[in-house]
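The complex appears here minus one protein chain, its other protein chains still in place.
Right, subunit A next:
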Amino acid sequence: MGERALLVELADGAAAEAFHAELLRRRAAGALPGVREIVPAARTVLLDGVPEPARLAAELPGWEPGPRHARVGGVVEVPVRYDGPDLAEVAARWGVSPAEAVRIHSSAEFRVAFCGFAPGFGYLTGLGARYEVPRRATPRTAVPAGAVALAGPYTGVYPRSSPGGWQLIGTTDAVLWDTAREPAALLSPGTRVRFTPAAAPSAGTGAGR
């Protein structure tokens, strides 16, 4: 892809995840000098800033998959008030009650497959294929920051107010993106996530911003 990039296409999301983990392992070991960006996506991993793309491409088929090492870092818990305007519609698509939809969503373990759309916006997988939902036919012109939303196989949290076509099921006070914080992104590719039901805040409280 271009002069100094490689777009590696994998069989599916799980293979892309494993390949991405292997790339990070090799980069940490100093085996990918010069590579500036490693960008996982739905079924691909992009490497940009590759000094000799043709040579790296030729090497890839010979890579032995690394050991499935235990993931460092724990699970990020994101408290959610399941009060989204599309919760009832999502529950209906799933053929369950809204309460059951909340139970399904909050008992799954998610993983950030990739980021995009906006800084700190992660595409999280973790629900079974039967829980996929379409985007809304008409996107909303403004989705509030902290909205927890579903589209296709993914769950996402809007880091800031923006237009959006995802189905809104809840709200979190967690700060997804803060450039004054290190790291700025709460969620980055590979992060494991659980959504925990939070009670609606009583009047006068709530996270300060």
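The working rule: a residue touches a chain if its C-beta (ideal position, glycine included) is under 8 Å from a C-beta of that chain, and two chains touch if they have at least 3 such contacts; residues count from 1.
Everything that follows uses one rule, which is that contacts and distances are computed from a predicted model.
Asker: For the chain not present in this complex, what protein name does its UniProt entry give, out of "Biotin-dependent carboxyltransferase family protein", "ABC transporter ATP-binding protein", "Crp/Fnr family transcriptional regulator" or "Metallophosphoesterase"?
Answerer: "Biotin-dependent carboxyltransferase family protein"
Asker: Touch as defined at the start, partner being the missing chain; which of A:A15, A:V39, A:A108 or A:A145 qualifies?
Answerer: Once the missing chain is taken into account, the touching residue is A:V39.
Asker: Which positions on subunit A touch the chain that was left off?
Answerer: Contact residues on subunit A toward the absent chain are 1-5, 7, 36-46, 48-49, 114-121, 123, 160, 179, 184-185, 188-189.
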